[in-house]
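Selected chains from the complex are presented in situ; the others are not included.
Letters A and B name the chains as they come in the text, with residue numbers starting at 1 for each one.
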């Protein structure tokens, strides 16, 4: 491990995708209250014609999986997967429930971005944010960075299985699940992120590589003037960080809280900042966020995946100390 | 008990009512997104003018009981009860909460069916499904079948009371309750289903008689060609099996999940199949369902009511084995 090593950050990728979405809001190109079909007409099939962008991007649209399942190869082939999702009937009546779209949210957001901007989320992130501001993270990592890439280390299988056995997460293979279909389920995904295919594809929900500094700087560009004017206005941040759903998550029964893709801060589950904070953690322990109230941004990556999944508890501790530093 | 004995199946009756509703959807006669008043104008009284068919049939309309209470005689007299429900103000703002309409859902669905088809749910079930396909179940059991009818056996009262005392179910007589008003509350209902009056009336929420084979065959006709073409298309099944509500049930605080009348499968509470399964259990232990993913249907009835109420745990075990048989 070196200071600039790049690690797979799992769902912290969603935070970068969310920032690209926010940038389109900032530019007046995306209206959260519009119907998805306004930008993506084919999406309106099978009872999805009244789904709003707001619902789609806050895990309410009922597309947590893909009928018939999908392989990792399917996941990396954006276009075909987007078409299958557009054709599909939602697993629940949109807006009446929500559940974390662990992988499909990346495909859904990306297609929306393509329809609006012409470029993919990966291109937009690189060209409009990371390249001009020297932000060291990669959604779709090129060969040139391979020497810096480090695999995440999966805990011994008996520890993982013991955790899953004691978990309230339902991981049946034949049912509705946010992780439905990847060969090997959640465990399969843990291994797949280290593959060169995943690295190159940079799937927008879970395939980004970064280091802690890169994540922190990405969020910093949203609220501070940093190698250019800040990317997002207070008005835009208020819109995307606003809580969109709260309550019991369908399938797991856990309490979650989401903004526009972003996880809701100031919740017992994700206590990473004030009620104005916005960010996202990853199954491998990473997290990135900005907190306009405390005027700080934060990034964290880790090589050995901590149990239980999600953000590393040490990262939350660190972020608490950081808050205390700026308020005392 | 004989192989063709008929037993009261309590709320498994709702599954048959739901299939009749689905048949009207299949025939293009019922639009789930329409207002109830489109078919049943008098329903729009006292703040119910914006209630959709979808909400009415997924326990969201706030009509769990009848103001002033009702007797079993009232329950069997469909028309008068439907009129009282149509006139009533919902107990909650429709769509803002849901609670199991243990008895009234039958009356509400039946009136909707009558307004659309002219026939009652009982007539439609017999004439269009059970008679032509030789399905042995009876919503409104005629004298001709009396010799085959067997009473369900209620557990010793001390066992029932001990269960109710330890239950989180709220069964106050002066409040909002899905079972409000039948003399004797839940216990009264347990006894009433064995009466000849209940058998003849075949109240569409709880008054059907069946055996396991009858329930299994009813569901089989929906997904298989069986003495005629299958009754429901994939499209219709996807509509009615789709989750409509999920979360904390008002009154009990339990987690439930409902489609269009059907209980939501693939939930911790009703783990009877894949996310595409649709069915309904009964307080007396019975259950019926179809699972298009596993390509099977299932029916189960039992004479001695098992505790705690709802589907017999042995039925769930059996259904699990059945799934394993078809997938291995």
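In this section, a contact is a pair of C-beta atoms (placed from the backbone, for glycine too) under 8 Å apart; a residue touches a chain by one contact, two chains touch by 3 or more.
Values in this document were obtained by computation on a predicted structure and should not be read as measured data.
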**Report entry** Entire complex copy count, 2 subunits given
**Finding:** 3
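The rule we apply is simple: only the chains that are shown with their structure count from here on.
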Query raised in the report: If chain A and chain B share one sequence, what is the angle of the rotation that overlays their CA atoms, in steps of 5 degrees?
Result: 120
Query - Whole-Å separation of chain centres (CA-atom averages), chain A against chain B - result: 40
Query raised in the report: Mind pulling up the chain A residues that touch chain B in the complex?
Result: 46-47, 62, 89-93, 96-97, 170, 172, 174-176, 247-248, 250, 253
Report task. Under the touch definition given earlier, write down the residues of chain B that touch chain A in their complex. Result -> 54, 238-239, 242-248, 255, 257, 266, 268, 274-275, 293-294, 323, 327
